[in-house]
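Only a single protein chain was left out; the remaining protein chains are all shown in position.
Per-chain residue numbering starts at 1, and chain names A, B, C, D, E, F, G, H and I are given in the order in which the chains are listed.
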Amino acid sequence: MPQPKLLETFPNPYPKRDYEIFMTCPEFTSLCPLGGIETDAAELALLTGGAPDFATINITYVPDRVCVELKSLKLYLWSFRNDGIFYERVVNTIFDDLVKALKPRKMTIVGDFNIRGGIKSVITVEQHGPRNKKR
Amino acid sequence: MPQPKLLETFPNPYPKRDYEIFMTCPEFTSLCPLGGIETDAAELALLTGGAPDFATINITYVPDRVCVELKSLKLYLWSFRNDGIFYERVVNTIFDDLVKALKPRKMTIVGDFNIRGGIKSVITVEQHGPRNKKR
Amino acid sequence: MPQPKLLETFPNPYPKRDYEIFMTCPEFTSLCPLGGIETDAAELALLTGGAPDFATINITYVPDRVCVELKSLKLYLWSFRNDGIFYERVVNTIFDDLVKALKPRKMTIVGDFNIRGGIKSVITVEQHGPRNKKR
Amino acid sequence: MPQPKLLETFPNPYPKRDYEIFMTCPEFTSLCPLGGIETDAAELALLTGGAPDFATINITYVPDRVCVELKSLKLYLWSFRNDGIFYERVVNTIFDDLVKALKPRKMTIVGDFNIRGGIKSVITVEQHGPRNKKR
Amino acid sequence: MPQPKLLETFPNPYPKRDYEIFMTCPEFTSLCPLGGIETDAAELALLTGGAPDFATINITYVPDRVCVELKSLKLYLWSFRNDGIFYERVVNTIFDDLVKALKPRKMTIVGDFNIRGGIKSVITVEQHGPRNKKR
Amino acid sequence: MPQPKLLETFPNPYPKRDYEIFMTCPEFTSLCPLGGIETDAAELALLTGGAPDFATINITYVPDRVCVELKSLKLYLWSFRNDGIFYERVVNTIFDDLVKALKPRKMTIVGDFNIRGGIKSVITVEQHGPRNKKR
Amino acid sequence: MPQPKLLETFPNPYPKRDYEIFMTCPEFTSLCPLGGIETDAAELALLTGGAPDFATINITYVPDRVCVELKSLKLYLWSFRNDGIFYERVVNTIFDDLVKALKPRKMTIVGDFNIRGGIKSVITVEQHGPRNKKR
Amino acid sequence: MPQPKLLETFPNPYPKRDYEIFMTCPEFTSLCPLGGIETDAAELALLTGGAPDFATINITYVPDRVCVELKSLKLYLWSFRNDGIFYERVVNTIFDDLVKALKPRKMTIVGDFNIRGGIKSVITVEQHGPRNKKR
Amino acid sequence: MPQPKLLETFPNPYPKRDYEIFMTCPEFTSLCPLGGIETDAAELALLTGGAPDFATINITYVPDRVCVELKSLKLYLWSFRNDGIFYERVVNTIFDDLVKALKPRKMTIVGDFNIRGGIKSVITVEQHGPRNKKR
Partner (left out) sequence: MPQPKLLETFPNPYPKRDYEIFMTCPEFTSLCPLGGIETDAAELALLTGGAPDFATINITYVPDRVCVELKSLKLYLWSFRNDGIFYERVVNTIFDDLVKALKPRKMTIVGDFNIRGGIKSVITVEQHGPRNKKR
């Protein structure tokens, strides 16, 4: 289960300036929920709980008071590994957890999932923080 | 014949937020209508009904109340396989069927067809849903 | 000599909607006019009438009442094959002939010519039809 | 059903010389046999007879007395379109049909199939004709 | 734990002919054994048992009496997902399990692991079956 | 019509040494013979004599007494421009004409033709001159 | 320790015109601060003071009165080599030092750091000088 | 020394229409001024007058009354070959000379110089002609 | 100074089988020896001891009794960071140190150094261990 409590932060060393941090994590993996698109999942479910999904997660944000600590982000993303979860929920959950932890001035999360059944999916959630809301 | 009734939807889990879903389907195939550009089609028509066309279909949308179920989309795209249909109609039909099924806040369909007679064609249909119409 | 009369059209099946058609033709060839940049042309001219030029022609348009028929476009582009004609005239002629035949809502022609004398040339002509003129 | 009778040949214009002809056909499609790996196939089977497979077929041969006529090869490859057939059989069947029709001095067939269930398959059949057998 | 019993086979439809089957599986993942190179593993170990490793597994073989069933291969590779195992053992285990199940005429396994600590590792195990041993 | 008399040579400045000259000519064009694969050719034939083919011609040779003069090679390749000629004949003709003009120690000609009817063709003719024949 | 005093400038030869200078430096290296993300750093610290980081630094600016002298920039970037410093500080320090030395009309610094722990980071600092501030 | 008098023009055949001409010249070379960054230049200077620089020059313009003649442009760019000149001056000089010769409606010059001392430089000068000045 | 004593090994888990381990380390850096090719080095030498060099080090070996421990290899390669050493010595030293530590059946070291003064260098040292010597 995703564990937002793993996310740690450190004080933004340049809080007076808007600058952008982009992180790309090509090694994200979770499981497909039971009863999902790939019926193979039913069989594997006997072993692990659902068929594996793979994605690259791209995170772009403008920090306000805090930045996310890189190692804690890695552990947080690992915590999806044995979770049965839909694409839309993966990306929106990471977005919600990071917005809550960082309260950034601006944030975008892109989940770029590997091809399944001949179709590739990319989910993008983008929202501005309080300061940029009026733009 | 394209079968829009194959399209199934599930409730958008984050309806309060605008976010984008992009799906690329590199394995689309249909047939060229009889009497079309490639005269070879006439000969093959004796066997299958028209010469094959190949395309990548790219779908981008911002969901409103529902999202398209991935497996049903795959079956829907397969339903063009033995259909004799022009490029323009392929892309506009997919657009119309998905707009009708999803009533999305925004949608773009791109059909990127393989080279024929030394010419490559890409058809793009883009339209905004009710909420974004004023932009 | 370019033969615009070769261009055939068919009624736009979705005239109520703005959508874009892009066609790329990587196999365009014409001849360099006599007395042009490459003096070799003079010698070959004894055989064929000028040195060969090669280009990719990209056509993008938003159809209004008619679309260009793909096979007739191919024959039209072939009709430049043994013509001695400058780059600028190639691209502007294709633009003029297609605008006249299609009366599109919007059209762009790009001629991307192979390197000559260590220099590569790309010519772009873009103009909007009556409806989009005010943008 | 694959139709080897569609294959036509023409006399090799240079039979005294060993030379190689390579043809790549990126638009091959067939169907997955019922009961195959992708259980989705069962559902589509109600519509068309099996889930679609896509491949690039590469053919390399040294002609002896005859060469394969290009257009007839295209029609022959199209004849697999609505056939339920395993990867191994696709490649070995093309090999057998072409060897029978061409009696080439040397032939290789490679079928490079699109990813299915996260795994990509490439099947290669290679055999030498009578003259080269001893190498 | 790797489960070789998941591997299923089907009779080689062309046993009289040597032909090659290549399969590439870009979605392999396992865990780093505890006490391994990445000390972060210790922390995650509290959650899942070790830090994740990612690899592409390439399998090339010449079948003898049987071929590996594609879906069962996928399930077999999934069975490493929550296993703490070194790179060398991953590749040699897959080699041993497939040789035992398929008794192929020839087999090569390549494990191409993602960069760790700034270093990328690729392990290759190759061996010939009884028939090819003398080459 | 191909004009081998256009080929000019100059004395090899280093005849005591085996060295290799490779030339690639990406701008080769000829016409498809009437009655060929593309039935469109019949229509264009009214205008120019056959449908255009495009290819890259690669020439590799080890010179003996003479080298081919680069500009004369260009004029020679241009002389195919309005010729109706099959792929096999293009490559074998260039091979024969160059072998006759250069008597090289070793020569290979590769004609890499653009996709036609969804199929790409590459023809390779390779032969060794007197000195290398025994290798 | 970064040594801004190494930066030398020369008078902008075209001060009446806005033009852009982009410089990319793919060979930046510094050290990870002790106690940072990679615990290996502790061990290496016995030798050199922290684990190495690698980055490409991209600098884009519109010069006002002075331009940065290329060789002095190289020496300045080298001065980070044995410094234990976080990503955010690297990029903001380069930005501050160059703004102070050049007082440019516009400046952007991008630090594109190599993957660490499966995550790649890119930091971007962009700000306009006095003249462009109102844009 | 750059010789702007080498630049020749011909009347724009379509002066009533705004269209864009892009030319890329990947074979630009000049010399580094004596006393420049690379101290090797001092040694070579005994031979030729400075160390060589290499660049790709990209020219984009919207012609007004005249276009630049391609061959004369080539000769003009060659005239920098043995000139000791800084990057900034190369790009601004080409800009000034072409603006003076062509009086274009719009012009951009980009000089993309090869890596020196581990740093790559790209200089961009862009300015609009009288008609577009107010944008 | 390179510290071979940092290299640690673990027993080869499959000593009865020849298999290959390839490791690529794109983050190698050392310093140019004083008085070397880049005279800038003299200036930086005041700061750090020589100008930086960058390389990718590729290691391929067939293990005999032991394999190199990945983390210790990383620390060993880091130990060149502040060493003034020529390219040839870097690659031969790594070769000697690894052969001494691993006594492999076969080993190849490739050092692929970044461009310096417009020239890129790649050094390859390859040697077989006792068992393979007779091949």
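One rule holds in what follows: a residue touches a chain if its C-beta (ideal position, glycine included) is under 8 Å from a C-beta of that chain, and two chains touch if they have at least 3 such contacts.
Since we're looking at a predicted model, the values are computed, not measured.
Visitor: Given that one chain is not shown, which residue among I:Leu6, I:Leu98 or I:Ile123 touches it?
Guide: From the options I:Leu6, I:Leu98 or I:Ile123, the contact with the absent chain belongs to I:Ile123.
Visitor: In terms of residues, what is the contact footprint of the unshown chain on subunit C?
Guide: Residues in contact with the chain left out: 38-40, 54, 114-115, 117-118.
Visitor: Mind listing the subunit H residues that contact the chain we can't see here?
Guide: Looking at subunit H, the ones touching the missing chain are residues 3, 26-27, 29, 40, 43-44, 47-48, 51-52, 54, 71, 74-75, 78-79, 81-82, 114.
Visitor: Considering the entire assembly, which residues of subunit F contact the chain that has been omitted?
Guide: Touching the missing chain: residues 12-14, 17, 19-27, 67, 69-71, 73-74.
Simple rule for what comes next: only the chains that are shown with their structure count from here on.
Visitor: Just to be sure I understand: going only through chains that touch, what's the smallest number of steps from subunit D to subunit H?
Guide: Minimal hop count between subunit D and subunit H: 3.
Visitor: Hey, what angle do you get rotating subunit B onto subunit I on C-alpha, to the nearest 5 degrees?
Guide: In degrees, rounded to 5: 180.
Visitor: Between subunit B and subunit C, what's the gap in Å when you average each chain's C-alpha atoms?
Guide: Chain centroid spacing, subunit B to subunit C, equals 29 Å.
Visitor: Measure off the straight-line distance from the CA centroid of subunit D to the CA centroid of subunit G, and report it in whole Å.
Guide: Going by mean C-alpha positions, subunit D sits 56 Å from subunit G.
Visitor: Going by the contact rule already set, what residues in subunit B reach two or more other chains?
Guide: In subunit B, the residues touching two or more other chains are 26-27, 40, 54, 71, 74, 114, 117-118.
Visitor: Going by the touch rule stated at the top, which chains touch which?
Guide: In this structure, the chains touch in these pairs: A-B, A-D, A-E, A-G, B-C, B-D, B-F, C-F, C-H, D-E, D-F, E-G, E-I, G-H, G-I, H-I.
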